[in-house]
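This structure is in structure tokens; I'll ask about it shortly.
As you look at this complex, bear in mind that one protein chain is not there, while each of the others sits in place.
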Amino acid sequence: MIESRRFRAFVLAASATIVASLGVAPAGAWEPTRNVEFIVPAGTGGGADQMARMIQGIIAKHNLMKQTMVVVNKAGGAGGEGFLDIKGAKGNPNKLVITLSNLFTTPLATGIPFSWKDMTPVSMLALDEFVLWVNADSPYKTVQEYVAAIKAAPNGQFKMGGTGSKQEDQIITVALEKAIGKKMTYVPYKGGGEVAVQLVGKHIDSTVNNPIEAVAQWRAGKLRPLCVFDSKPLPYTDKVAGDMSWADIPTCKSQGLDIEYLMLRGVFMPAGVPKDAVDYYVDLFKKVRATPEWAQLMKDGAFNQSSMTGADYAKWVENEEKRHRDLMKEAGFLATN
Amino acid sequence: MESIGDLMGGFAVVLSWQNLLYMVIGIVLGVIIGVLPGLGGANGVAILLPLTFSMSPTSAIILLSCIYWGALFGGAITSILFNIPGEPWSVATTFDGHPMAQNGKAGEALTAAFTSSFVGALFAVIVITLAAPLVASFALQFGPAEKFSVFFLAFCSFVGMGKEPPTKTIAAMMLGFALAAVGTDTVTGQLRLTFGSTELLGGFDFLIAVIGLFGIGEILLTMEEGLSFKGKAAGINRKVVLQTWKELPRYWVTSLRSCLIGCWMGITPAGATPASFMSYGIAKRASKNGDKFGTGEIEGVIAPETAAHAAGTSALLPMLSLGVPGSPTAAVLLGGLLIWGLQPGPLLFVEQKEFVWGLIASMYLGNIVGLVVVLTMVPFFAAILRIPFAIVAPVILVICAIGAYTVHNNAFDVVMMLVFGVAGYLLKKCNYPLAPLVLAIVLGDKAEEAFRQSLLISQGSLGVFWSSGLVATIMSLGLIALFWPFLSTLYGKALTPALRK
Partner (left out) sequence: MSRSPDDPEMSGPRHRHVEMGVAAVILLLGAITIFGSLKVGIGWGAEGPKSGFFPFWIGLLIVAASAFNFVRAYLDSSRKLFAEWGQISQVLKIVWPMAIYVAAVPWLGIYVSSALLIIGFMRWLGRYGWPLTLGIGLGLQVVIYVTFEKWFLLSLPKGPLEDLLGL
């Protein structure tokens, strides 16, 4: 079954190659000429990896592309390895990369030389939300109660768990510390699922997990969401845990914590690629976003479904980079050498 | 006994001809993945994941988990035949498995490895069936300090027992730790020991070191001794499976101990690799043939293989009930669950009964199918050793190079593999032990990470490692294991005069 599909793909690929080599490629629409590498600048199993593999699956299932999409993980150096690969592949239209916040944080924190300007922005797929979570057994029912408890305790007594170091979770933690005026102890872990379980096991006091990382524990009544770091409440009104839905979580701002943070899930290509190629992929991801599987993923992970392409997207990324530079500078996360 | 009923329901779901077909396909693909170094189980599952979106979740997980079992089985094959561990957890299998093949006992070694794998997996599935909720709450108690203590115990039970000079053991092990430290420091996010090189950003991958040190190093040693594999004369006997089976029940204590170690390490979740090392180390100390370990003892194959499979299987439990993957492959399977719209977590067992028990039933059946598939191939695998060295050696070199490349899709890693190969040849000739070096590369950064997370939580106080009964017990066990040779000598001395009276 698998074989036959592969075989069909092979025949298609072979015939496409023959057409191309004879120089009678149909005029007009650009199409990838060999397997498209989709680079994930993070390890297997994380949020970006899941999304990339989901896209790969959607494209294969709905036959959206003649060539095969191949997901490649390049996680070294907090993702620097993957971005350097894109930077080095100038002009290669068969390579894509999906981004996390490390697009901005890694060059700032480690000094690895790359920036989004070394790449061509293709499309913003969605934005990932962040929620402040505490253990359901803890006495804190609202943000105010939790903040009051942190304020009353000595510096560093409350422990915040998060994914990675000097990345999105720690940036939010620092912003939180600044808003409250007390230090917390930030404990970095490798993956979001692990962070959620450490909170269930009461080894830490709170987390800023993405919805998808903590939802299972919330539904099981082990965790409690306090607020979401977005400007407006989430739009998903289906009941998730008990009689609570994502939409019932108040924004942090409305609770007196003026912090907003969203993480980019977007796609970039190497620099110097033909415009036709960019347009092809913009259109491809538009089709991906229209599938029911994608809608389900958005709902499961309570994503912010903003999407942009072209100049708007580039401008958004530029602002975001500036914002990260300021945030990282304030937090003292910039590389020293 | 509600779970027995659920399990029977699970069998009813799984036992369709289509699912059985997926099982066989999965096992065969898994064995191929396990045999090719670099193409690990995580990779294999990740690559095939998108193809399963159009299947029902139950069929899909059966296919993918069978790839996982197949890879666990397959890792042993190259370890025994060519001293090349296709997967991290089969490193410990090379210690006695490869010498057995060199002594002409490749068939026995393979049979013992496959059978032990099956026993380990079966034991772990039974634990999962009977004690799932209990186990999940046990796993929740493992914070950073507890995790560090488990790594500490794994180290202590393995080191301090070789025949090599102690300073060489220290040098080799510390070199492993130093190599593990290269790259991004996960706790501070800082780059260290990369000296501005972009190739070193990702650090030294364990698999590249192992392919070089063991695989290439072994080929160089063989070249030095003239062009022949020692095991060439191995007679291929079709009855070898049955003959080995007659011998295996004698080692039931080792098997049982290895099963327990494996389950524990899989659930905590420290993973299959430390489990296999720890089990090998403890078996070596406990066995009356302990001195002969490393020269081709069948017990030295049983212990790591049983533990690795028990751990690999029980690692699926924290994944299902907590959403925490116990291994890289489990992490990819977890991604798959999310994509199929299944939310791993405490409620999965309640809301998706059919899926969960179908999966557990497929663990039973998948391992039985797997055992049958690999055992029928034993004579075939053993026959590979009859191929002349001048043909097999370059083919192995090429497959190793591809394996090294596919780990990170980086041509620089192929260069590193050769460097490790020459280093492995020189170190082995100079009597440096390679096992502690490899163990340090695998566990070094994880242990350091857990240690520093613990200190972050305790704000710098080392007392955190004796702060609760659980962590204190594991740490003490580690210390006892470390000083065991010393303690047993003392004990022996104290006992001798008593016996004289």
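Residue numbering begins at 1 within each chain, and the chains themselves are lettered A and B in the order written.
We adopt the following convention: a contact is a pair of C-beta atoms (placed from the backbone, for glycine too) under 8 Å apart; a residue touches a chain by one contact, two chains touch by 3 or more.
Not measured: the values here are computed from a predicted model.
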Sole contact to the chain not displayed, among B:Ile126, B:Leu220, B:Leu347 or B:Val372: B:Leu220
Touching the absent chain when the full complex is considered, from B:Ala131, B:Ala178, B:Leu347 or B:Leu470: B:Ala178
Listed residues B:Met55, B:Leu427, B:Ile441 or B:Val471, member touching the removed chain: B:Leu427
Residue among B:Ile32, B:Leu260 or B:Ala472 that touches the chain left out of view: B:Ile32
Contact footprint on subunit A, counting only the chain that is left out: 6, 10, 17, 20-21, 33-35, 37, 68, 70, 72, 156, 185, 337
Interface with the unshown chain - residue positions in subunit B: 32-33, 36, 39, 43-44, 47, 165, 167-168, 170-171, 174-175, 177-178, 181, 185, 187-188, 190-195, 216, 219-220, 223-227, 388, 390-391, 393-395, 397-398, 401-402, 405-406, 409, 411, 414-415, 417-418, 421-422, 425-427, 429-430, 432, 448, 452, 455-456, 459-460
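Note that in this section only the chains that are shown with their structure count from here on.
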Rounded Å distance, subunit A centre to subunit B centre (Cα mean): 31
List of subunit A residues in touch with subunit B within their complex: 2, 5, 43-45, 49-50, 53-54, 56-58, 60-61, 71-78, 80-81, 84, 109-112, 156, 159, 164-167, 185-191, 193-194, 196-198, 200-201, 203-204, 212, 215-217, 219-220, 222, 293, 296-297, 300, 333
Interfacial residue positions of subunit B with respect to subunit A in the complex: 25, 42, 46-51, 53-54, 140-144, 183-191, 194, 198, 201-203, 322-325, 328, 331-332, 334-335, 338-339, 341, 343-348, 408-410, 449, 453, 456-457, 459
